Structures are given as structure tokens and as C-alpha cells.
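Structure provided below as C-alpha cells; questions to follow.
Every protein chain except one is present and positioned as in the full complex.
On to subunit A.
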């Protein structure tokens, strides 16, 4: 074999290896980078204090992340309860009950909608959900609200998660062998009984994973939530009051963080917190999916 071909092979292999290693080291790099910036804050405050305290006074050097974690959890849980049942039944209809043609039309549409940027969902939220909450929903429940609320954040997140979750659920339902469904139907089960006992049971790990990944996506979503959630520091049970989720905190304060000591550290700590939580959720649920794909 001539030398130049060997040399090309060598160089390109090094390039390929380099690319792959760089890619695989991204999570570690992110963790190190964020930790490096968050370290000054962690040196002055204990981890438990940061997580559990509700006192957020950056000027006085008090950084309690509880209100932000609470808001994040609130909108995420809300969006989950709004979108998960809808997606589950929609996926059942599209794959089991509906015509094949409908699914063929819907798949590309869902794909395209999953690609719509979150800022566009945010615009929609400001135009539709925020006024709806302040003009109709809140008065209906006998309270008043500016509309910029946890509820609006939850609804916008739910809509954003729909294409994402639906796509995964449809894929899960497609992996269930047709023979199994036919066996159930031939024993006299109705279609719904087949769905209940075969599809839901057999697809259980996949369904749980789709839900889990949907939650992770909602938890980390920034711009769309930031636009409708009100961004006010408040721990309140009412969905009509404004909230301030973690990603919104980071995005909102990047401009002024240099002037207050430890403030930039605190924001980096928030990013680190988000990163770790979401990475763990992702690793956990992806593990399910990979196990089912391999078997």
C-alpha cells in the first residue's frame, strides 16, 4: 500500500477520534466549567442552605434558591398533567384507532412542529394564554391575575411538549409486535381492552420514558416560560400568581450579574443545578429506552 494513502488514513482517523472524544467530553466540560464559576458561592454557603433557603437577597449576600426551584417544579408538574394524558390518548388514536393515512399525514407535521423555536411558542403564549388567564380563567375562579402566571407558564410548556412527547409515544407503540395485538383481539378483547392490556403493559417502560423526557424538557425550557410566567419572586400555591423558574432567573439577570459580588456565581450555580438534574433524569429514562431497543 502506498504511503500517502496510509498517511491520509492516519490523519483522518486522528481527526475522527478527536471529534468523538471532544463530543463525549462535553458533559464533563460543562460540569467543570460551571462548577469552576460556581465555586466562590459554594465556598461561602453550604449546599443545603442554598437549596432550602427561601431568602433571595443578592445585595446582602443571601442566596436561597427555594423559590426558583419551587416555581420550576410547579410549572413542570402543571405542564405534565396537562400534556401527558392528551399525548397518551392522541398517540393511541393515531396508532391504533385512526386511519393509517391520518398517521402518515400527522408524523411529518408533528416533526415540523417539534422544530418550531421556543420563542415562537412564547409569542403565542403572550398573545393567547396570558390574556385568556387574566380575562376569563382567573375571574371564573373568582380571583384576579395579570395573566403572567404559573398557569400560563404551565400551559405554554404543555403545548411545547406535545410534539416532543407524542413523537416518542408513537415510536413506542410502533415497537409492539402486531402478533401480540392480534392474539389479544382474537381472544375476544375489544380494541380498547387490547390497548389497555397489551399496548400499555408492553409499552410501559417506553411510556414512562417518554413522560420522563418530556418532564426534563419542560424543566429546562427557558425563553417561552420566561415570557409568560411573570418573573416575580414568590412562593404561592395559586396557579394565578406569578412565578420565577430557575432558567428564567439565569436568563433574566445576565446583564447585571457583574456588579454584585457572588451574583454571577449564583447564576452559574443555578445553571449547574439545572444541568445535573436534567442530565440525571435523561440518563435514567434513556437507559430504559436503550434497554428496550436492544432486546
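By our rule, contacts are C-beta pairs under 8 Å (C-beta built on N, C-alpha and C of every residue); 3 or more make two chains touch, one makes a residue touch a chain; residues count from 1.
The working rule: contacts and distances are computed from a predicted model.
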Among "Phosphate ABC transporter permease", "5-oxoprolinase subunit PxpB", "Cytochrome-c peroxidase" or "NADH-ubiquinone oxidoreductase subunit 4L", the omitted chain is listed in UniProt as "Phosphate ABC transporter permease"
Of the residues A:51, A:73, A:123 or A:208, I need the one that contacts the missing chain.
A:123
Of A:17, A:55 or A:174, the residue that touches the missing chain is A:17
Hidden partner chain, touching residue among A:138, A:176 or A:213
A:213
Subunit A residues that touch the omitted chain in the full complex
1, 5-6, 8-9, 12-13, 15-20, 22-24, 26-27, 29-30, 33-34, 36-37, 85-90, 92-94, 96-98, 102, 106, 108-109, 111-113, 115-124, 126-128, 159, 162-163, 166, 190-193, 195, 213, 216-217, 219-223, 227, 247, 250-251, 254, 267-268, 271, 274-275, 278-279, 281-283, 286-287, 289-290, 294
